[in-house]
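Let me give you the structure first, and then I'll get to my questions.
Note that one protein chain is taken out, while the other chains of the complex remain in position.
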Amino acid sequence: MNTEIGFFKRLNDWVNGDEDRIFPSKNEYDSPELPEPPVAKSSLPNKDILFLSSYQVIAITVVLGLVFVLLYTVYKLPLFGVADNPAVNEVVERYVEKGLEETGAVNVVAGMILDYRAFDTLGESSVLLLAITSVMMLLLRDEKNIDPEEDLITEHEAVFEDQSRDVILQNVTTILLPAIMLYGIYVILNGHLSPGGGFSGGAILGAGLILYATGFGHNRVRKFFSMKTFRALTTTALLSYGLLKSYSFLLGANHLPTHIPLGIPGAIFSSGLIFVLDICVGLIVACTMYGFYAVFSRGEI
Amino acid sequence: MNIISELINDRFMIAAVLLFGLGFMNLLLQKNLIKKIIAFNVMDSAIFLFLASQGYINGRIAPIITNGILDSEVYINPIPSGLVLTGIVVSVSVTAFFLALTVRLYGIYKTVDFDEIMLLVDKEAE
Partner (left out) sequence: MIIALELLLIVFLFICAIGAFLSERLLIAVVIFMSYSLVMSVIWALLQSPDLAITEAAVGAGVSGILFFITLKRIHALKGTKDE
């Protein structure tokens, strides 16, 4: 019986998946050696020891105080789910009642974030582009960034990857990938008619591209999605979004109507500019998600 | 049992505040950088839960216009939902940036433990 190891330690090991400690072999159980700490704690100057031991107490006190203040605020807020919430005001009435005839979108949330509040979505797309640029600055492999040992290891692993491919992953990818891409394109194009929109569809397309790159290798994806395609797609999408929506900076804040017909609500080619903007946002999100994966795993897109 | 019924009614907001506190405490106290990034994501999700639960009204349906009913008393409040949609994508961007910084830190100091990195930085500065 394992009576020398306590119950909670065995529970902890079971959660962590360390089965060789739950069922030890017939030899005696020897504890693993802990690694030596790099600097012994007794050799630190006195103020550092004081800081290290009082830091935890101060942190817990601050967090508990913050949580109590927030809980008191929650107690004083209006109740959840009641219809006379102060957050339900005339703005909501305007968005829901006039939304269909002014934007033509059946999905009120998509019509709101791409027509009434289109600048928020422009800012969010810029944040995505900024994030992928920063990650590329940090992790792209060029002559200033290379650590020779890591580079050698990455080259070896790339050769292994190209030679030994996973049969299960490849067969499952051949079956699943067309369905995933089709579903992603469907969610983007139907953003104004059903739940979904540019963000969700773009994330699904990006995840599909990541699956293809994992299963079939980096070089197969680079045949149709290289660095030039990436640059062209993202900059064109973001610039066209900005130009289509920010003409009102120059022509006065009273939005001049675009003369794109709104169409019949419920058809795909309805709701004017929202269709085009959905496609722009979807392209940016898909390229960015694939770009994150490519820069992290290989160092180049 | 008025307090119990109030607690059950405000379940999402209380859960959001407690998750925020849990994430914040682990952000300050954990030593591993990856756990700190996970704690940051938990804080983000808790704030989104709090914000999007301000738009829910009992008994109403999702804000997609069906059967031509244009009354605003049939649908929930769609505004907080739109705000959180932007926030989720910003959250994944910030997580990706943090992870890129962690990879570069590991390349220089060969460890992801926060205390050891501080000690190595102090030794370099001397």
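As written, the chains take the letters A and B, and residue 1 is the first residue of each chain.
As a convention for this text, a residue touches a chain if its C-beta (ideal position, glycine included) is under 8 Å from a C-beta of that chain, and two chains touch if they have at least 3 such contacts.
Everything quoted here is computed from the prediction, not taken from an experiment.
Across the interface with the omitted chain, chain A contributes residues 12, 15-17, 35, 107, 109-110, 187, 195-197, 199-200, 203-204, 206-207, 210, 289, 292-293, 296-297. Annotation for chain B: contacts to the undisplayed chain at residues 8, 11-12, 15, 18-19, 22-23, 26, 30, 32, 34-35, 37-39, 41-42, 45, 48-49, 52-53, 55-56, 60-64, 76, 81, 84-85, 88-89, 92, 95-96, 99, 102-103, 106, 112.
By definition in this document, only the chains that are shown with their structure count from here on.
With each centre defined as the average position of its C-alpha atoms, the distance from chain A to chain B rounds to 12 Å. Looking at the complex, you find that chain B touches chain A at residues 6, 9-14, 17-18, 20-21, 24-25, 28-29, 53-58, 62-65, 70-73, 75, 77-83, 85-86, 88-90, 93-94, 96-97, 99-101, 103-104, 107, 116, 119-120.
Those residues of chain A that touch chain B in the shared complex are 38-39, 56, 59-60, 63-64, 66-67, 70-71, 74-75, 77, 79-83, 85, 87-88, 91-93, 95-97, 99-100, 106-109, 112-113, 117, 120-121, 123-124, 127-128, 130-132, 134-135, 138-139, 147, 150, 194-195, 197, 199, 265, 285, 288, 292, 295-296.
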